[in-house]
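Omission of a single protein chain aside, the complex is shown with its protein chains in their original locations.
Per-chain residue numbering starts at 1, and chain names A and B are given in the order in which the chains are listed.
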Amino acid sequence: MLYFSLASKAYARNLHYRGAHMLHNVASALFGYLYACIWIGIGHDRPLGEYGVHGMIGYIAFTQASLWVTGFITNGLGIPEAVRTGQISLDLMRPVHLFVLCMCREWGQIAYQFIYKSLPIYLLYMVLFRLSLPTHWTTLLYTFVALAASAYMSICMNYIIGATSLWTTESNWLFWVNHALMNLLAGFFIPVEWLPSWLQTVSWMSPYPYLLYVPTRIYLGYEQAGSLLGSLAWCIFFTLLCLLVTIVVRRKVEVQGG
Amino acid sequence: MKNTLPMIEVSGLHKQFRTPVVKEGRFAGIRTLFTREYRMKEAVKDISFSIQKGDFVGYIGPNGAGKSTTIKMLTGILHPSSGEVKINGINPHKHRRQVAKRLGVVFGQRSQLWWDLPVKDSYDILAHMYKVAPDEKEKRQGEMGELLDLKEFWLTPVRKLSLGQRMRADIAASMLHDPDVLFLDEPTIGLDVTAKRSIRGFLKKLNSEFGKTILLTTHDMDDIEQLCERVMVINHGQLSYEGTIENLRDKIGLPTLIRVTFHGTYQLPAPQDQCLPVELGLDAERTFQIVDAGSHEVHIEANRQQVKAMDILRMVSGWGEVADIHMEEPDFEDVIHRVY
Partner (left out) sequence: MTIKYWLDLYAVLIRSSIRSRMQYKFNFILGTVLAATIQIAEFLMISIVLNKFGAVKGWSLYEVGYLFAVMTLAKTLYRTFASDVHHLERYLTTGELDQLLTRPVPILLALMSQNIRLMPGELLQGGAILYWSMHGMISSGQITWLALPYTLFVIVTGGVILFSIGLATATVGFWITRINELQTLTEDAAQTAVRYPLVLYPAWLRSLLLIVIPVGFVGYVPSLFILRGEYGSWLVYGIALLAVICLVISLRFWKFGLTRYQSTGS
């Protein structure tokens, strides 16, 4: 099947760079370690809400490992690059919907990152910080669904970011802004409930909490399967938005010839 | 104009590359990071030549023959494994910056201009870098602008130029500091006929009017034929020919095709008394051959180095009343193909 082979090609391409990626994992793990150290420092002589110091370490460990599934998506799904080289017109000519084409490639990438980055990094943290797995298998299942949904949302967001490169050469910045907002609003470093109340409101009006905060809370057992409904709603919304964006992109390319 | 001091002198040039051996299997990536296994590849083997001031020399060879490697050694980019290069008497590997000041280098595949800046700004930066005085820069910029028609895209960022425009801008940029020697690596690659013609015209002028010494590598044999007095052919890292184009043609000895049209009928001599080659004391097989004979037309292949055109004419007119004669010189590309 075409969609599967697109994804598996993207997966296989990455295998060549496993060595370099392992080095990258060390750096990524170090980032999480730094954040954990900061929380240990803060929690030195005061309790850290319902989490406690050990709970916060588990929280940071999980979000850091999940970043490779929900955060580190190819910049604009590679669309800015395609626009620069003119490849975009070719991609639009193919008998596959542009969104589906980009998405399938990205799923392969995400699958690779899950296996070669998220898992080893989390395993390292499990040993280092003596973390334990959830006791019930349904928790793992719900977490997996929540992560898959957040990966999908991230793909959609990057698709839209990529599409803006047809209008501005600075679409790179949007990628980084998205990244920064995610750090702040998705509960990457600070759980959402500790944000100032105005920022909490902003956060819950955005899809960001569903990218990291909700999956992490489900994993840690603070949240039930019910919160997956929120993820679902955002997924549907983003799907419709992406289809709309594709129509606009198509018109733009047809008018301008790439 | 020409004096005896060679502008470029190369002796016994060698270059070996180490390429890491790619490993297969589990953790291959990590293992290549830590262990070193190399294969040696000899890209250039014992090349020597010299080029006089004011020469226009073509440097040709198939892909991967070592052309670019040689050029990179001449310009000081790569250090030779052994051998020596001298540009105007100075070694570019010991005094790279000093030599660079007197060199202009153009790579057809990539630009030396600043991608996001207008052409004019790139020239400003280059002028500063090469310490070209402002009035001198204005003068040369005007000259080049005129010759290469740069005015129309003077303020356009380089990334928005067409390939032909970019090439013109690039060549003009390499002339800004008035170098003695110009190295051009495939300057006409990917260009259309008009753009090629304009670049060739300009290069010719640089050589004949401004007296620049030029070394050109290209895959376009028309470039070579129209521009170069001399060619050097490199193959498998070694020079396989060096000399003028005419000599190269003669050495390969591809036959000239002669088409003779007769008024009315004609009479071919019987094979056994094909008198001419015998008369001239030559081997008939190699020098002269009737390849096709129609009702009014005969096609003859002859090696012009051994048979004079006049002799052939004299012989042919004996066969009947000649209406027209057409001679086709061997295609240069075919000649080169033979050398490779």
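Observations, loosely collected:
The rule is simple: contacts are C-beta pairs under 8 Å (C-beta built on N, C-alpha and C of every residue); 3 or more make two chains touch, one makes a residue touch a chain.
Note that the structure is a prediction, hence the values are computed from the model and not measured.
For the chain excluded from display, the touched partners among the shown chains of the whole complex are A, B. When the full complex is taken into account, the listed residue touching the unshown chain is A:I42, out of A:L2, A:I42 or A:L232.
In the complete complex, the residue from A:L195, A:L220 or A:L241 that touches the missing chain is A:L195.
Only one of A:L92, A:A111, A:L184 or A:L241 touches the absent chain when the whole complex is considered: A:L184. Seen across the whole complex, the unshown chain contacts chain A at 17, 20-21, 23-24, 26-28, 30-31, 33-34, 37-38, 40-42, 44, 46, 168-170, 173-174, 176-177, 179-181, 183-184, 189-190, 194-196, 199.
In the full complex, chain B contacts the hidden chain through residues 17-19, 33, 43, 64, 66, 68-69, 72, 75-79, 96-98, 100-101, 103, 105, 107, 110-112, 114, 116-118, 121, 124-125, 128-131, 157.
Note that only the chains that are shown with their structure count from here on.
Rounded to whole angstrom units, the spacing between the C-alpha centres of chain A and chain B is 53.
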